[in-house]
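Note sheet for the following structure.
Only a single protein chain was left out; the remaining protein chains are all shown in position.
Right, subunit A next:
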Amino acid sequence: MTDINTASLCERIIRTDFGPLTGTVASVLLTRGRLPLSQIIRFSKLRPRSVRGAIIVLVQHNLLWHAETDIDGEVVEVNVEECLMRMRYGKYVWFAEQHFGKAAAEVVQLILDNGKLRPPEILSYLSQHDPVKGPTLYSQALHKLVETHYLKPSTILSHISPRDKRIRYETEEKARISGFPTAKQVREAKEIAEVRLKREEEEAEKVGMKRKAKDQLAGKSSKRKALDEDVVDDDVYFRVNCEKFNILIRNQIIEEAAKERFNHQAGTVIRAILKATEPKQLHLADVRSDPTSLGDVATHLSDEEDLAEGFVLPPSKKPSEMTLLKDYCGILASADNPTPAGQAASFISLNGSKVQVEFDIIGRRLKRRVLEAVARERHGDAAVRIIRLLLQTGKMDEKQISKIGMMSPKESRPLLGALSAESLISIQEVPKSADRNPARTFYLWHVDLHKTYTVLVGTLYKTLHNIGSRRQAEEEEPVVKAVLEKRQRTDVMQDEERLLTRNEREVLAQWEKKREKLTVLEQRVEEGVFILRDFGSPGINDE
């Protein structure tokens, strides 16, 4: 069961993509948690055949887990994370195009369209238009994607609800404890179960590549090693590995942040650093990247960029690339400011000649920026001052806030009330006497970051839901609806120029422009959600 904002957003996503019937099934599951088939039919009031079809579609697209229980039989449960990832599919395909080319983008798009597919099906579908060169082109792209972990194999285990598995393992572990379990033993049992779960998942996902027979090289094989080729296994179903694509999104956000903070060339430098360790970055939760040497980074710098342009140098001096690179790294690492404040403002850490990108620090900074931006927009600059003050000093009394923040109490009091009404700041009571007499307690204000970020994510979900419903409302406006229905006709689809009047074409153009703007806005808001929820440091998941 999820909170109301997440549930309504997920329902909207499923409804726009899969239709109202599937949307109703999803909303029943989102509001009531996991259910067996008969109860879903009863609550959704749809025909059983439609409900079964909807469940099959959702399982195929990895949006539903299922499990077998003793009490209820077969139950299904919504995979909320995967549902929210659907908003990023456009970005995933775009990244695939940027990094691997058009063929890879088409492969990724096809797999996202169908949930999961086997290689022969992918190749046969995509090579329809180009049977000569198609298969080799697409199979190469597919191989590359699987090798770099952008596609991962879909196993039977991944369809079973992880909560069920966790409960089962925990009961097994607890059964091993004899006598009364102490709190520590219970905790240990939980951790062992968690580790076992992760290990099983990782092993199951190693299935993707299988080795071809060793190539026997005749003759001068003394120098060349016998090549062991890894070929993509044809029987395995592949799905998109959202985590790896999310890493790409994160790297792009970091690059933009560096560009904004310093200049364009600094962005290039940090991009090169990230690219150097990209193959090994597999999890968003990493605190910092693997260390790389400056030489390695230099190889990843593109030749077009001239680092010297980023610096104001005297005209005679022409320093080498490496010195410039070292200078940039020094700036990015705040080497000139070794205090905690400087460290909190850094992007990378420089140890001798090794650089590491500090994801945690950058993430924390970006989240604070989002918080401050929301506060500034809603309550003005004074609110931002209060929040910064509280973040810096911890917990403070109302009188102290007005004194140190240099605001009159008349100004600070309503702001504190408004901010706490939106859960951006919280209150801590410290009673002076044994009974909690309000006149004799201290009320200390503070910013509880975890709670604040959770509330902000909920608000952003609401915003996304509103954008989606505005887009739907624009589509269902009578004039636009009539034109869209006319456009669906088979004769009009072939000859739009003649059969649609000029008015209708204008209406269509306007509607498409509005739709585009709304989608761009949605992507931007989604980026905010990414920063707050997925960027790394303690995630805001409620499990």
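What we mean here is this: contacts are C-beta pairs under 8 Å (C-beta built on N, C-alpha and C of every residue); 3 or more make two chains touch, one makes a residue touch a chain; residues count from 1.
Just so we're on the same page, contacts and distances are computed from a predicted model.
Per the UniProt record, the absent chain's protein name among "WD repeat and HMG-box DNA-binding protein 1", "Coatomer subunit zeta", "DNA-directed RNA polymerase III subunit" or "Sorting nexin 6" is "DNA-directed RNA polymerase III subunit". From the set A:V57, A:L332 or A:I348, the residue in touch with the chain omitted from the display is A:V57, counting the whole complex. Checked against the full complex, the candidates A:F100, A:Y169, A:Y237 or A:Y328 give a single residue touching the omitted chain, namely A:Y237. The missing chain lies against subunit A, touching residues 16-19, 21-22, 37-38, 41-42, 46-50, 52-57, 59-61, 66, 68, 73-74, 76, 86-87, 89-91, 93-94, 109, 112-113, 116, 154, 156, 159, 237, 485, 488-492, 515-517, 519-523.
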